[in-house]
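Step one of this worksheet: look at the structure below.
The complex appears here minus one protein chain, its other protein chains still in place.
Just so it is clear, A, B and C label the chains in written order, and each chain counts residues from 1 on its own.
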Amino acid sequence: MTTALEILLKLAAWLLLAPLLPGIINKVKAWVAGRRGPPVLQLYYDLAKLWHKGVVLSTAVSPAHVIGPAMAWVAIAGAALLLPVGQTGASFAFRGDALLFVYLLAFARFCIALAALDTGSAFEGMGVAREVSYAVLAEAAIITALLTLCVQSGTVSLATMLAPSAGAGAALLAAGLFGVLLAENCRVPFDDPNTHLELTMVHEVMVLDHSGPPLAAILHGASLKLLLFAVLLTEAVLPLGKLSLLPAIGVLVGSAMVVAIAVGLVESLLARLAFRRVPLLLTTSFLLCLFALLVAWKGGTP
Amino acid sequence: MTPGWLLLLAGAGLAAGIFSAFKSPRLWLVTTLIGAGAAFAAAVLMLASGVTWDWRPGFVIGGEALHLQLDGLSAFFLVLLSVLGGAGTLYSSEYWSDKAHPDSAPAGRAWWNALLLNMGCVLLCANGLHFLIVWEIFTVCAYFLITRERQRPATRAAGWLYLASSHVAMIFLFAFFALLAARTGSWELGPMRGHPELAPLFWLALIGFGLKAGIFPMHIWLPSAHANAPSHVSAILSGMAIKMGIYGLVRFTGWLPVPPSAGWVVAALGVTSAVLGVAFALGQHDLKRLLAYHSVENIGIILIGLGFAMIAVSHGNAAWGQLALAGGLLHVWNHGLFKALLFLGAGSVLHATGTREMSRLGGLWRAMPWTASLFALGATAIAGLPPLNGFVSEWLVYLGLFDAVSGRGHAAIAAIVAAMALGVTGALALACFVKVCGVVFLGLPRHEIAPHVHECGWRMRLPMLVIGVACVVIGLAPILFWPALATAAAAWQPELANSIPPAPLVTLGAFHLALAALVILAAAFLWRRVRRNGLSRAGTWDCGYAAPTARMQYTAGSFAGIITGWFDWILRPQRHEQPPGGNFPARAGFEEHTPETVLEKIIEPAGSLVLRLSLAVRHLQHGRVQSYIFYLLLGLAALAILAVMGGAK
Amino acid sequence: MNLLIGLAMGLNLVALASSRLPSVIRAAAFQGMILGTLPWLLEEDFHWMVVAVGLGTVMVKGFIIPNLLRRALRAANIDREVEPLLGFVPSLLLGAMATVGAAALPNELPLLHGHAQTLLVPGAFATVVCGFILLIARTKAISQVCGYLILENGIYLFGLLLINTTPLLVEAGILLDLTVAIFVIGIIVDRIQREFDTLDTRKLNTLRE
Partner (left out) sequence: MKEIALIALPLIFAAAAFAWPDERSRPRLLPIVGTLHAVLAFWLLIDPPALAAHAWFGFDPLARAVLPMVSLLFLVCSMYGVTYLQIRAERKNRIFVTALLVMLGLLSLALQAQNLGVLWVAAEATTLVTVPLLHFNGTGRAFEASWKYLLVGGTGIALSLLGSFCLGYASLMGGGDGDLTFSSLNALFIQMTPVKAVLAHPWLVTAWVLLIAGYGTKMGLAPMHTWKPDAYGEAPGIVGALLAGGTTTMAFVAILRVKQVVDAAGGGAMTERTLLAFGLFSMFAAALFLLGTPDYKRMLAYSSVEHMGILTVGAALGGAGLWAALFHVWTNALTKGSMFLSAGNIRRAAGAQTEDKVSGMAWRTPGSARLFIVGLFAVTACPPFGVFFSELQILLAAFKTGNVLAATVFLGCLLFAFFGMTRLVFAIVDGRPRAAARKTHERFPELPGIIVPPLLFLALSLWLGLATPPLLHHVWVAAAKILSPTP
């Protein structure tokens, strides 16, 4: 009973905190640009509004257009349950849950992609093609990162993998994962979340024809995903396993802030890359993870 | 009923099917289904009891006493065979009906039963000679099934390519079994790890069985054969026939000693097949050809599992070998199931629209919702996504690899490479099946396909449904199937057997269950929410363009463009571009075709070289009798030299 | 006796050198007659069977077959030229070389003392080789038949080594077979001539890869 309650509490925490991150990022961007910018809680307002809005469906779409986002949202939420928080560990922890984590995110991608293709629009097709193609490289990077942690800790369970710090290779790993984070969440320099030219979009163009509650699910899922990556990045680098719950949460929140600010800074300082250059950057982050792996292999002891 | 009687019943049913195939299709259907059911029962019985069924009747065939044996491994494969066989039987009764194919259907039914029967016999034979015989017969049966539509030159070419490469495999198996018999002095098969001198034979087996399994450089026959065969045949070919190659490898790596490098080679081949197979698949525009290349990919995944299991054995039974093997074996089942599902789905698309060309299809979900949703299910499974079966087996393989890594043993580095390859393969497969589902079933029809597009009848739908359910069940309750895996593993390597399922598998199953439930709930909830908020219809956002047409949708080629670009070095796609020009561009065109590189760049040149040689030789037979007598003299001289040479020795 | 054999060997060269069919036939026929007489000289004791063999040989090789060939020649009224594939001089040289080689041969092959001083073996081999040269180097069917005839002569010559040891039946059988062989060839030639109105076997190459 208590465990069930605990799980529900954790889940609630994840879901509630998630929309905060984009707000922070936007705030940082506005601040850098010298504007006041939207309130930090803007996304909450948007979600609430969307949830009550009516829906306009394309004449071409099938039920998948609506079902897809729901499935994706569930998958991401499920992934959240696998991510340990400090000492208490995750709600679900077992050997190999790291892989489940990765594949749940992949499942989410699959659903969103099909929902997007459902409209039969060339724009969505374009976006999906880009999304799934870049995901290939991102996937390689994440698997490499997991391998690094596995070599580091000698286990295959996130709870224990993330407990110790990545040691010598931590900086490399952090850089690599940060690149993956930007790519997977479609931030600059891979994608510009608030561009207005369909031809240059990746993620935005996929949700072009969504509206109302489905769009809300997609947006919330995206923010949750961002949060997941931020936490994963933090725990991979910092030895949170040794802290007790509250300090751990504190550190987590703080570092999530830091990540958000970093993203914001990157977005305001860098420009979007040309599409042909994107694979290059992703390969770079993959290589960073690979080097981290090598460092761990040489330095770490089983 | 003991397995023996059930198997007898199965054989009788299939044989009866062969004879009733021409006269009465209904009788054929019944007898064949009974046969498949009996085989299924026998296999399950054996797997449940774990008792090997061993039968040595007196009578002699071809100079060797008959010896049949149903042990864990053969039972494991027999399950798959009987399920796919039964499903395909029912499916074909509508798909390849007498009405549609009056002259090829009856013989097709007979060949179908012969194929099932002989594949079953291959699984049962414990005598090298008989193994060889039924193996070749099943190969030939498959040829006649592939060339059902032999009026089409493409089919004939595909069929001949299949026949030729199968015969290459056959020649290697000839050598393999003959050497085995020559060295051991008997045709009896069985565990003989005590004879290290037999280890080199593994290489013969690898080529012989690898050709059948379609491992990467040896896969040349696979795409065209699978694409041109009737779909239920493609399903059994891809689901079962290529697994026979895997069966051979597993069986003989279990019975015979292998050279130390064997495991590494198998794993390396697996990695190559997995990555390149899916890369080639991405380049295809022909639905069934694409699926065929995915068979290469999945065979690769299976081999990664098997290879690491072999490495584990050769390094003293590391625990992770067990997981890798379990993953590989389970993937045999899984790939058999979802690939059959996908081929049957492709079959009903072909049946309805008459084309395999994806760029002509689109928006089929309206006309054929059942096919569309089942195909989507299969796609999710083959992309290795939770909560379906594809993920379970890949996850087991992953687990084995990660354990190998964390163990920091000899295999760690190799495991790292394999794990990365597996990850990339998964992502590529996902991309590929997003493309397939999106282009074929979603969006709008790209061409005015014949108006008679219709959902397939229940006899085609039911088999797909059954297989789909099987995929889901394996995904949600993998724990149920662990005993089967353990029994099979025990038959392969007693040391690797472990009847206690790994704890994580239980948790994974629970998680999958929860996930599936929540996914459905959420979907329903959101759908209701949308309804409540009220929904209105409008055209897809066209960015203000006045006259959007269905042909402006993203096509298969353009979708995969980015990734195929990365693999240009091996895919060698041929592009014919006709860019729009001038102020008022007339018609522009762009077409792309990905050839079978290994075949067209390596095999065919070599073949033409041999043909040129034979042409040169044939010129000697130019019809002038004087020179014929001269050849005679030459022969005489050669003989004399040979003979005298010996005299000198 | 060696004189006769030498003569036979000479006739090989004549057959090789002669540019007209009748002379080739005549050479072959004359060679046949010589061979026919040889058994009588070979046998000390006068055995009637040997006489019969000799007579038969003379009749067949010397008269019947040549007449047959001449008839074929007349039936297909064709020019008498030989039309060699290989020129006369080269084939003559080859033949000469073969003869010399054959003369050197017995040093390699041990012989019974009875045969050591005869020219039987060299003659036989030389004749066989010359027959082959005719078979290979001539285009006309008739001249090929003659080549075959000379080949058989060579073999017969060799057979004489065994005439007093092996039962004569073998010989008789051989004789019969050879005659029939040539006879059939004659018929074939006749037929071919009806079919193709020529005796040039170069025309006989429709069957080919």
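Heads up, the rule we're going with is that a residue touches a chain if its C-beta (ideal position, glycine included) is under 8 Å from a C-beta of that chain, and two chains touch if they have at least 3 such contacts.
As the structure is a computational prediction, the values presented were derived from the model and not from experiment.
Asker: Using the touch definition given at the top, which of the shown chains does the missing chain touch?
Answerer: Among the chains that are shown, those touched by the missing chain are B, C.
Asker: Sort through B:Ala48, B:Leu521 or B:Leu615 and give me the one touching the missing partner chain.
Answerer: B:Leu615
Asker: Given that one chain is not shown, which residue among B:Leu45, B:Ala65 or B:Val140 touches it?
Answerer: Checking each option in B:Leu45, B:Ala65 or B:Val140, the one touching the absent chain turns out to be B:Val140.
Asker: Which residue from C:Leu16, C:Ile65, C:Leu119 or C:Leu135 sits in contact with the chain not drawn here?
Answerer: Checking the options C:Leu16, C:Ile65, C:Leu119 or C:Leu135, the one contacting the hidden chain is C:Leu135.
Asker: Which one touches the absent chain: B:Leu132, B:Leu211 or B:Ala418?
Answerer: Missing-chain contact among the listed residues: B:Leu132.
Asker: Could you pull out which residues of subunit B are in touch with the chain that's been left out?
Answerer: So the residues of subunit B touching the unseen chain are 60-63, 129, 132-133, 136-137, 140, 147, 150-151, 153, 156, 159-160, 163-164, 167-168, 171, 174-175, 178-179, 181-183, 610-611, 613-615, 617-618, 621, 623, 625, 628-629, 631-632, 634-636, 639-640, 642-647, 649.
Asker: Contacts of subunit C with the missing chain: which residues?
Answerer: Counting only subunit C, the missing chain is touched by 108-110, 112, 128, 135, 141, 144, 148, 151-152, 154-155, 158-159, 161-162, 165-167, 169-170, 173-174, 177, 180-181, 184-185, 188, 191-192, 195-196, 201, 204-207, 209.
Everything that follows uses one rule, which is that only the chains that are shown with their structure count from here on.
Asker: Would you mind checking which pair of chains has the most C-beta pairs in contact?
Answerer: Counting C-beta pairs in contact for each chain pair, the top pair is A-B.
Asker: Which chain is the middle one, judged by CA centres?
Answerer: Centroid comparison flags B as closest.
Asker: Could you please state the distance in Å, as a whole number, between where the Cα atoms of subunit B are centred and where those of subunit C are centred?
Answerer: Roughly 69 Å, centre to centre.
Asker: Using CA atom averages as chain centres, what separation in Å is found between subunit A and subunit C?
Answerer: The separation of the two C-alpha centroids amounts to 100 Å.
Asker: Going by the contact rule already set, what residues in subunit B reach two or more other chains?
Answerer: none
Asker: Write out the stretch or stretches of subunit B touching subunit A in their complex.
Answerer: Touching subunit A: residues 362-363, 365-366, 372, 376, 380, 383-386, 391, 395, 398-399, 402-403, 405-408, 416, 419-420, 422-424, 426-428, 430-431, 433-435, 437-439, 441-444, 502-504, 507-508, 511, 514-515, 518-519, 522-523, 525-527, 529-530, 533-543, 550, 552-554, 558-563, 566 of subunit B.
Asker: For the complex, give me every residue of subunit B touching subunit C.
Answerer: 618-619, 621-627, 629-630, 633
Asker: Using the touch definition from the top, list the residues of subunit C that touch subunit B in their complex.
Answerer: 85, 132, 135-139, 144, 201-202, 204-209
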